[in-house]
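Report on the structure given below.
All protein chains of the complex are present and in place, except for one that has been dropped.
Then we have chain A:
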Amino acid sequence: MLSLTCPCCGITAEETEFAPGGEAHLKRFGPGSSDEAFEGYLFARKNPKGVHFERWRHAYGCGKWFLAARCTATLEVFGTYPAQTTQPPAELIAKIKAKRPEWEGWA
């Protein structure tokens, strides 16, 4: 079972109270960008077996979006943090590195 702690309301709840929103920290490529960049923005997604940064919404709770780092294989959640964050917080990255020394890192 996947349990997440919503950083907006502080509630820890199980997966069915949330709605997944796909990969986090995507950079938007819109008008004026190259076809390749736009295609990548629309379609290219990471699909790791391991550490993944994701968007989630506390759909049945406070209704707010937030970001989470979790392992796609074990469902271990390393941390959750506000949606108004353009890249994973340094402390979170350090925490994941300590737990998963083999992890290739973010970006």
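Please note the rule applied: contacts are C-beta pairs under 8 Å (C-beta built on N, C-alpha and C of every residue); 3 or more make two chains touch, one makes a residue touch a chain; residues count from 1.
Keep this in mind: contacts and distances are computed from a predicted model.
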| field | Protein name, per the UniProt record, of whichever chain is missing from view ("Sarcosine oxidase subunit gamma", "Phenylacetate-CoA oxygenase subunit PaaH", "Nitrite/sulfite reductase" or "NADH-quinone oxidoreductase subunit B") | value | "Sarcosine oxidase subunit gamma"
| Absent-chain contact - pick from A:21, A:40 or A:61 | A:61
| note | Those residues of chain A that touch the unshown chain are 8-11, 13-14, 16-17, 59-64
